[in-house]
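Shown below is the structure under consideration.
Our next item is chain A:
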Amino acid sequence: MPINYNVPEYAVVRDPDRCIACRVCERQCANEVHSYDPELNKMRSDETKCVNCHRCVALCPTHALKIVKNPDTFRINGLWDNETISDIYRQADTGGALLSSMGNPKKYPIYWDKILINASQVTNPSIDPLREPMETLTFLGKHPHTIERGENGEIKTDNLPPQLKLNVPIMFSAMSYGAISYNAHESLARAARELGTYYNTGEGGLHEDFYKYGPNTIVQVASGRFGVHKDYLNAGAAIEIKIGQGAKPGIGGHLTGAKIVGDISRTRMIPEGTEAISPAPHHDIYSIEDLRQLVYSLKEATDYKKPVIVKIAAVHNVAAIASGIARSGADIIAIDGFRGGTGAAPKRIRDNVGIPIELALAAVDERLRQEKIRNSVSIVAGGGIRNSADVLKAIALGADAVYIGTAALIALGCHLCRTCQTGRCNWGIATQRPDLVKRLNPDVGCGRLVNLVSAWQHEIMEMMGGMGINSIESLRGNRLMLRGVGLNEKELEILGIKHAGE
Partner candidate 1 sequence: MKRVYVNEKWCLACHLCEYNCAFANSGQKDMAKALKNVKINPMVRLEDNGKISFAVSCRHCTDPICVKSCITGALTNDGGIIRVNKDKCVGCLTCILVCPYGAVVPAPDGSVIQKCELCTNNASGEPACVKGCPNGAIVFEER
Partner candidate 2 sequence: MKYVIIGNSIAAAGCIEGIRSVDKAGDITVISDEPYHVYSRPLISYLICGKTDEERMKYRPGSFYKDNGVRALLGVKALKVDYKSKAVELDKGAPVSFDKLLFATGSRPFVPPMEGLESVKEKFTFMKLDDAKALMAAINKESRVLIIGAGLIGLKCAEGIYGRVKSITVVDMAGRILPSILDEDGSAMMEKHIESKGVRFILKDSVAKFEGSTAKLKSGKTVGFDIVVVAVGVRPNTQLAESIGCKAGRGITIDTHSATSLKDVYAAGDCCECYDISGGVTRVLAILPNAYMQGETAGINMAGGEKTFDKAIPMNAIGFFGLHIITAGSYDGAAYVKEGGGVYKKLVAKDNLLKGYILIGDVLRAGIYTSLIREKTPLDTIDFELIKEHPQLMAFKKDVRAEKLGGVK
């Protein structure tokens, strides 16, 4: 047997005084880290298999378990750190590209944390959301350029292109059925309906059971075109063309044949066991004018009743691309920052391709205003939105609404162990194994998502009130409400904000 050059990343620490050998850890670990030794009546662990998903820690009734970073280390080296070395060992073992999942975990600057929010003092009053109306209702979609009037002068209200109506400017971003479980999808769908917002099918099609959530569903059309047909397009409230995603700009997707079983194969409309490969580009979109054709063929297919979203990854010339999309007939542009999550991505791409959403968003909003077309398209920002303050800052930078994916999954129990690609998600989210899928009870999941977004909405209202703003549209693009700290001139210029103190 060849040498295993790597050391386990984590150590399982079990407090012998607390462990009652109830074996919950053993039963709950799909990675089979824990095992029971009947002779000694003791639990044992195989740390090489531990991915630190914390399922065992969370369920241990006596809190006997801790997962800690394995203190064992290679010789300390500023350039060649443990991960770098381990990656090389792994590739030397396998000869393959490294696969990982969820968002870019590297230490790139997080601009959200270098932006501060304003509040009213003396010269104008802050507003108490508990006493005064505080509005977060948001519409997404195009706006006509002229007001039309009927013969007796009344304003015509029927010339408005299709819109999305959000009670709170937070939507659940695209996660396909297949990448995540049936129960995860049901949780998202039900939460979206309860919250008066939208969830997104991702590229895996729409399970027949979920058509009933159509009014709160965004159906996605991606390069693989899985599960796309006329009823599917018409089932949702909007259609999203996925050009790219923040976690892996420029490359496609790959759902292994192992996951293409039963309902998933039926929903994706591909035979069981076949590899579901989404090409890197849409092979009918090699240029912006092709995009325009797809946008309009989708509008034709849906009788111009559904707004069309075009989702792109935040890349270097995102502003120019966005302006092209705005002129392609799209109603909404979704920009996905490089911290956006995924069920599986080549590690190097996840960690090195794309740009931060904060800069991309600011650049796009400003560019569209310069081109005087900001009002004819809505902007949705996603990829690394972690809390209500991020949402508020995104809107003040110019977003109409945000997409949250990772945050939603965390609410459902995800512990960011970043091994979705193995299909052994102990939290029943990124898996299709029935025994694991059932661990996510949609009653519980939906409730937690509703709690999360409601809590964020409440916090957003509090912060808006502090600024003396009582309606979210007065915050949109209101960059004077933001100040930077520890940012250089260039960053401030791109973000279009002043430095704190100015």
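Regarding selection, all candidates are chains of the complex that A comes from, given by their letters.
By our rule, contacts are C-beta pairs under 8 Å (C-beta built on N, C-alpha and C of every residue); 3 or more make two chains touch, one makes a residue touch a chain; residues count from 1.
This is a predicted model, so every value here is computed, not measured.
Going through 1 or 2, you find that the chain touching chain A in this complex is 1. Across the complex, candidate 1 is touched by residues 17-20, 22-24, 27-28, 41, 58-59, 61-62, 64, 435, 438-441, 443-444 of chain A.
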